[in-house]
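Complex shown without one protein chain; remaining protein chains in place.
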Amino acid sequence: LLQSNVLSKFPLYMLVLGHCLFMANLFRAVYRPFWLAGLVLSFFGTFGGGILTAYLWATPTTLVFGSASNMFVSTHVVCWWLMNYSPGDFFHKLFNLAIPFKVFCACASTYLRVNLIIDNIDACLSKFPDNFWAPIFIGIVSGSGGKYISDAAQLLFMPFLERPAPELLVPTAATVSAFVIASAHLILVHGLAIVPSEVSAALVVSVFLAETVTAQLFMPLNWTTTLYRYFRFVLN
Amino acid sequence: LLQSNVLSKFPLYMLVLGHCLFMANLFRAVYRPFWLAGLVLSFFGTFGGGILTAYLWATPTTLVFGSASNMFVSTHVVCWWLMNYSPGDFFHKLFNLAIPFKVFCACASTYLRVNLIIDNIDACLSKFPDNFWAPIFIGIVSGSGGKYISDAAQLLFMPFLERPAPELLVPTAATVSAFVIASAHLILVHGLAIVPSEVSAALVVSVFLAETVTAQLFMPLNWTTTLYRYFRFVLN
Partner (left out) sequence: LLQSNVLSKFPLYMLVLGHCLFMANLFRAVYRPFWLAGLVLSFFGTFGGGILTAYLWATPTTLVFGSASNMFVSTHVVCWWLMNYSPGDFFHKLFNLAIPFKVFCACASTYLRVNLIIDNIDACLSKFPDNFWAPIFIGIVSGSGGKYISDAAQLLFMPFLERPAPELLVPTAATVSAFVIASAHLILVHGLAIVPSEVSAALVVSVFLAETVTAQLFMPLNWTTTLYRYFRFVLN
């Protein structure tokens, strides 16, 4: 539980900053030639899980209309500009050289993602009790909503782009790991009820932070994808 | 009114089972190679009228978040798996041989569709009285929302697919029959006020069940499409 404690000591805006930088770096290759698409669609890509969940519950997204929206949007705008258009491409080069900082950003991204999945599952169960499909669905959307929105937006507005198949046709670790996190939390906390929600959160965060660090420094482990390969057998 | 009385004696989950099997059979050819797209998009295709209407009214869809969602989603998941991936394709072959059962499934589908159109029109008129466009619009969306969602999803995610033109460009019986059902109900119950809502429902259900049985056993009558051909004359 060490790692999750370390990251949770950071104030929220530091974690959001790390997440925004990490995502801006990912989206740079796709959106750099189109500034408005980059500004808008990478916002949906960065915060897509929260946005999609809000509208599935038919509430305005707190990322734009909530009390912390100034912080969320400002951080996104600054990171988007720095990563794409800083003079001499200075910031982008620096970011990809400062490996420890990049690992911190990847961890912040993972930390926020796992916590969003877990928080939304808990919220779903308290809003709509006795449903077992809704929390799984909400967990997966919270964890990979950004990928689904990016897929749809890129297929629609940039059909000329060379890109991998959309998540819905060929599911990747984005969907599978969200499913694993959602299932683990649902079984541990709400099914077997052997741990309280915070302990499950710390446990799941630790496992996925360890994977993130390994993936950034050495190589992707993709253990969720291995799990998925077994599951694929029932679909032939 | 015989037929509608027979079907309404079935408990809801039997009708949902029939509807899900009928739709899973329709979507099989499109989605079978892509399990996640099949699971998600055929859910939107099967229950699209209810889902679209819910979000037009800015409420979370009861199909995922409502009290009966366990039954709806579970039935869909089981039917989807059976129809697509049962060993030796056993279930799919059986379904297409058991003609009387297939006719029952088609009738369940029609019965649920007509009742959804009628229920949503009545709900629309009680929520938003004095509007005459809103109930027509809601009726059409309730009756053919699944087609619109499927069209959009297939055009977006599967552009490589050979498929007929989307409903919006070349309207078919899906839109036209929803319009006829909505108009009939609006005129009989809310315009002329010559019958109460339940009688109109029974009447419309009977007519469309008769058409469904004929279409399944002999050939499509497409009488709504004939009506449509006259209406087309004002659009040239």
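Think of it as A and B in the order they're written, each chain with its own count starting at 1.
Note that contacts are C-beta pairs under 8 Å (C-beta built on N, C-alpha and C of every residue); 3 or more make two chains touch, one makes a residue touch a chain.
Just so it is clear, the structure is predicted and the values come from calculations on it, not from any experiment.
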Of A:Tyr13, A:Tyr85 or A:Phe231, the one touching the omitted chain in the full complex: A:Tyr85
Candidates B:Leu26, B:Leu156, B:Leu203 or B:Leu221 - the one touching the absent chain: B:Leu156
Residue among A:Phe34, A:Phe101 or A:Phe231 touching the omitted chain: A:Phe34
For chain A, the residues touching the chain missing from this view: 34-37, 40-41, 54-55, 58-61, 64-67, 69-70, 73-74, 81, 84-85, 156-159
Chain B, residues in touch with the chain not shown (by the definition above): 55-58, 127-128, 130-134, 137, 151-152, 155-156, 159, 166-171, 175, 234-236
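What we mean here is this: only the chains that are shown with their structure count from here on.
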Geometric centre distance via CA averages, chain B-chain A, whole Å: 35
